[in-house]
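Heads up, one of the protein chains got dropped from this complex, but the rest are sitting where they should.
To keep things simple, chains are lettered A, B and C as they appear, and every chain counts its residues starting from 1.
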Amino acid sequence: MRLSDKIAPSFERIGGVYALPVILMIVALPLVGSLSSWVTLTVAGLAMGMMIFLMASGLSLVFGLMNVLNFGHSAFISFGAFIAASVLTGLSAWVGAHSLGFNLLALFAAIGAASLFGLVAGIVFEYLIIRPVAGDHLRQILITMGALIVSEELVRAIWGDNPITVARPAALNGIFVIGGASIEIYRVFAFCLGLAVFVGLYLVLNRTRIGLLIRAGVENREMVEALGFRIERLFVGVFMLGSALAAMGGAMWAGYQGTITGSLGSEMLILITIVVIIGGLGSIEGSLLGALLVGLLGNYVAFLFPKLSLASNMLLMMAVLLWRPWGLKPAVKS
Amino acid sequence: MTDTAAERDLPSTAACARPTAGGVALFSVIAVIGLLLLFAPFVFSDVRSTQVAARICVFVVLAASYDLLIGYTGIVSFAHTMFFGMGAYGAAMGLKFGGADWGHLLLGSVGGVLAAAVLAVLIGLLSLRVKALFFAMVTLAAGSVMMVLASQLTSLTGGEDGLVYSTPRLFKPAMKLVTNADGEAARLFGVPLDGRLALYYFVFIVCLVVFVLLARIVRSPLGTVLEAIRENELRAEAIGYRVVAYRTAVFVIAAVAAAVAGVVWAVWLRYTGPDTTLSFDIMIDILLMVVIGGMGTMYGAIIGVVVMSLAQSYLKDLMSAAAGATSGVPILPHLLDPDRWPLWLGLLFILLVLFFPAGIAGTLMKKGSRS
Amino acid sequence: MTAPSIETRDLTIRFGGHAAVNGVSCAFRPGELTVIVGPNGAGKTTWFNLVSGQLTPTEGRILKDGVDITRLSPSARAKAGIGRAFQLTNLFPRLSVLENVRLAVQARHGIGPRAFRPARAYRDIAALARAHLETTRLAALADLPAAALPHGDQRKLEVALLLAMEPDVFMFDEPTAGMSVDEAPVILDLIAGIKKDGRKTILLVEHKMDVVRALADRIVVLHNGELVADGAPDRVMALPIVREIYLGLPPEDEAA
Partner (left out) sequence: MSGSILRLDDVHTDIGQYRVLHGVTLDVPEGGVYVLLGRNGAGKTTTLRTIMGLWRARAGAIVFRHRDITALHTADIARLGIAYVPENMGIFGGLTVEENMRLASATSRFDRTRLGRIQDLFPAIRQFWDKPAWSLSGGQKQMLAISRAIIEPRDLILIDEPTKGLAPSIIRAMIEAFREIARDTTILLVEQNFLFASSLGQGVSVIDDGRIVHDGDMAALAADEALQTRLLSLSMAAHQ
């Protein structure tokens, strides 16, 4: 704190922690050297960040509202990815058609199916796993960990132990070139979808009565009930939404990766955990920040120092924790 | 009033101070297990059973040290296998790159254990000052990165294949501790006094010493401080205990115990790889053992380890039989495939957390206290 | 006149724009019992939290026997001789009554190099703990978990913990809150006993005027985070400004 006292005011002036992804992008430019590579990497990083945001936002939101840390969250990512892959395989005629309409239809069907699964499975999960251990963090951590194991084994039992190839819609498969930088259409699509979800979530939380209820419920659940609202229904709704977002993110991720395996869930758990820690638990702004930083840094480092790429997220997390032990933008609780 | 209402339903450690009928039964079972482990090479003649006994010894240390964290201090860590692995890899590298002698075993082991301690201090100071949930997440991330490192730094760790090495001569099967007239290893109750026996007792004694130390810690004034921190962190700080320092200390103690268990395991197996030490499956096993045995009961760790180890071999056989029997049914054989063993483990785990949060030892100790 | 054992200089803490404690300077001497009064929201408990270390001030300094302790952690301040009993009962619920007190004794006297011996073996520490239970009339309940005690006994245990810390500065935050009429005197007698010792500094946040009158050597009045009066009880209670804010005579802007 003492050292940074002089930098702090100007840092806050340029946007505080919100400026970090931009600063990272600017710093990366001279390091990467070539503008076209930088554009490609940046677009990839932003797209990856947005997909991770989709997956992580639910984890963070559910924590903020219910004080529940759901290690089983990534089960929804995994199921979402595999369901989307199955739908895309089933709709292979649409996926392969040279028509943007049919391509998009197939993709939306896949994302829709995954999200729908997230919604439905979210209710079941909340009722069976989360509700019985409400208020007991230790048992929560344990039971959701158990749920993650079970769901991951279920994925393997249903889709097998071998990797599955995901068919990507033809129209989104292409690349367009701007000034020597090649940009994958799918990445632009992923970025836009994630951004739209973020804006929607932000508006709901800050501009609607439901959002007001949610924010009040975060502070004092009992009082919200004494004012006449059934808060557990609200919370179930939020849990379902979070699960659906995770499944949606998983579906997008499946298309992005092209190949998925049964261990997708636990792999992504680590990633979204790091994102949520960096961003600060409980706030969607924090999740977005964390996700963008992880996405961008991951891509830059993979290009600059391939050997370091795996450790880069961990190093980023350590650095953030040293600077702000509660993350960049944690939810404010009274 | 409202805050403590929930806590009042939990078992009280203070109330468990007097022996109950269940407690007596529990300690008899533990005594039997202890005796069986002590005489394992003489009771079970086959190699496989000795292997199980050694594994139980190592995992008792792992589970007990983990219970020190989760049960006594209320710290949830997912990095326990990381420390286990660091001890194992330390010993393995010493023996592999240095040579199969005591000096290099000691060098590697001390190196591994020290590295684990240093890393535990770092993680502890960095993140133990914040919330329990947060710490769980940080250790989860750290543990997984360590696993990635182990599989990537092939030149040091052998990557996915791991390291194979020899142990000091004393532990080699050909070693004769006492020779008889024919120049062969002498037999005691029909068991040859060879390197195998020495190796088993090396494992047993080291594990026993570490376990006894851990058990003494929880009964010492330090143990009460740890429980106080679990119960009411702010008040513990207010009466003069540096909570972060105590938490970090107990995290380091647990890490060192796990690393020592790793050293022993590496020597016993003569092989160290990600699957035998670092894997997340082992982390889950440890968690399950502690939860089955009962959190906050050092002796519960023993019960948990034994139950798990027996169930693991028994249930797998049962599953393959069941999978064969249901081969006509659609998805069922897939669920009953022995490879799907974690599925049932996970289910068992969930049910335990839901219905028996006190575990076997905790539940037993309460039995008979009312009557 | 003895040197002050505890002193705050320009002590200020702001939450956002709101100064909960604003430039409070005062010093307290051994043998003196000071009651801190003021309407709700005046900053009494916040000032306590600053002195015992639960909060860190935005500005100003805290001195213990002339040594700056502003940046010390709560545990370091406890070791430096500042003991605090809390307004809301704040114990170790699943540990026994004896263990609760033993923890405080142990924090005070240390366990030295004997850390590995079983806790039972520390007869000296256990004996001290039992003595404190006798003083607070809790000895019969020693083996019960703290959570099982009725409210009044939990408050007594709270005080027993404070006694066991053997501090130089005793800070009580409404020690008799929620106690029945027959229980409260036990606590008040204990406080009077500490005062008689003559070497301890006692700070007491209290609302009940009968308690204030019976015990106080001195009254400090806080209002809106600021120190507005400080002095002998009769003199302070007679000050117009105190009558105004504490007894609310002129109904000027109440809310502010």
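The definition used in the following text is that contacts are C-beta pairs under 8 Å (C-beta built on N, C-alpha and C of every residue); 3 or more make two chains touch, one makes a residue touch a chain.
In this text the structure is predicted, and so the values were computed from the model without any measurement.
Asks: Using the touch definition up top, pick the residue from A:A47, A:V224 or A:L264 that touches the left-out chain.
Replies: Of these options, the touching residue for the absent chain is A:V224.
Asks: Please identify which residue in C:R9, C:R29 or C:K208 touches the non-displayed chain.
Replies: Only one of C:R9, C:R29 or C:K208 touches the chain omitted from view, namely C:K208.
Asks: Provide the residue numbers of subunit A that touch the chain removed from this figure.
Replies: Those residues of subunit A that touch the unshown chain are 209, 212-213, 215-216, 218-220, 222-231, 332-334.
Note that in this section only the chains that are shown with their structure count from here on.
Asks: May I ask you to sort the chain touch graph into line, ring, star, complete or other?
Replies: Per interface graph, the chains form a line.
Asks: Just by CA atoms, which chain is the most central one?
Replies: That would be chain B.
Asks: Determine the centre-to-centre distance between subunit A and subunit B, using the mean Cα coordinates as centres, and give it in whole Å.
Replies: Here subunit A and subunit B have centroids separated by 34 Å.
Asks: Based only on mean CA positions, could you tell me how far subunit A sits from subunit C in angstrom?
Replies: 48
Asks: If we count contacts the way the header does, which residues on subunit A are in touch with subunit B in the complex?
Replies: Those in contact with subunit B are residues 63, 69, 71, 129, 132-133, 135-139, 141-143, 145-150, 152-154, 156-158, 161, 266, 269-270, 273-274, 276-277, 281, 307, 310-311, 313-314, 317-318, 321-322, 325-326.
Asks: Of all residues in subunit B, which touch subunit C in the complex?
Replies: Against subunit C, the touching part of subunit B is residues 1, 4, 7-8, 10-15, 17, 213, 216-217, 219-225, 227-228, 231-232, 234-243.
Asks: Quick check on the complex: what are the subunit C residues that touch subunit B?
Replies: 52-54, 73-76, 78-79, 84, 86, 90-96, 99, 102-104, 106-108, 111, 115-120, 122, 125, 143-145, 147-148, 151, 161, 165
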